[in-house]
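One structure is given below, represented as structure tokens, and several questions about it will come after.
Of the protein chains in this complex, one is absent; all others appear in place.
So, chain A:
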Amino acid sequence: MPTRSKKPRLAVWKFASCDGCQLTLLDCEDELLAVAGAIDIAYFPEATRGKIEGRYDLSLVEGSITTPHDAERIREVRRRSATLVTIGACATAGGIQALRNFADVKEYASVVYARPDYIDTLATSTAIADHVAVDFELRGCPISKKQLLEVIAAYLAGRRPQAPAHSVCVECKHKGNVCVMVAHKTPCLGPVTHAGCNALCPSYGRGCYGCYGPMESPNAVSLSQWLKPLGLDERDLQRLYRTFNANAPAFRKESERHGP
């Protein structure tokens, strides 16, 4: 625990996201109550509400940057935060809304909105780390409860969080799963995906969807090569990498190899 007389102040900030990661936080209520005596918690759920005041010891940031206003606001959050941790695929990679990065936003807006001139948005959805310095990125769509508690516990204990960046395969093998790709010919992104979910999908006979984004040294080119004979064409391959972590550099690059 940091040596100070005052309780550490923890803040939760929301940018463009679905709230799924904050739900994980709410799901941690019991555990957080246990530390409520040790920590002050302030929530800033909406972009417009909640005044930014004073300084925060630990800021958890959910969501991506999609508007000029948010690009400003995250700088303010950074200035006021001693430690800034981003949580979830939106905050760490731009989220599913980063699919706009591959399309023409103006054209979309003109089709979707009656008054597109009311829409003040950026052409891209980007990770928090593209705008300000980030101390730790917690991956996942949504994040895992266990890992979130680990990040907070590690912060309180003054140590590095344990959230290994190796492949999902390592977790999958720890569990003793039968590999769905080798034994069932089910395409699986596990070998190029960051661990953290405890190999959830392969444990239920599904291929990994890549919710935790690219692992530490992803070789997506080789994996794609292997997936072709399993029946995936160029379009399938492109879509495989274009989900929640579409804008994570390794997945972005690989999806672009398989079409515009």
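Here is the rule we use: a residue touches a chain if its C-beta (ideal position, glycine included) is under 8 Å from a C-beta of that chain, and two chains touch if they have at least 3 such contacts; residues count from 1.
Keep in mind that, in the parts below, contacts and distances are computed from a predicted model.
The subunit not displayed here is recorded in UniProt as "4Fe-4S dicluster domain-containing protein", chosen from "Sarcosine oxidase subunit delta", "ABC transporter permease", "4Fe-4S dicluster domain-containing protein" or "Xanthine dehydrogenase YagS FAD-binding subunit". When the missing chain is restored to the complex, the residue among A:25, A:65, A:152 or A:237 that touches it is A:152. Only one residue from A:31, A:130 or A:236 touches the chain missing from this view: A:31. From the options A:58, A:223 or A:240, the residue with contact to the unseen chain in the full assembly is A:223.
The omitted chain makes contact with just one of the residues A:41, A:71 or A:179: A:179.
For chain A, the residues touching the chain absent from view are 30-32, 34-35, 149-150, 152-154, 156-157, 159, 162, 164-167, 169-170, 173-179, 181-184, 188, 190-192, 205, 216-219, 221-223, 225-226.
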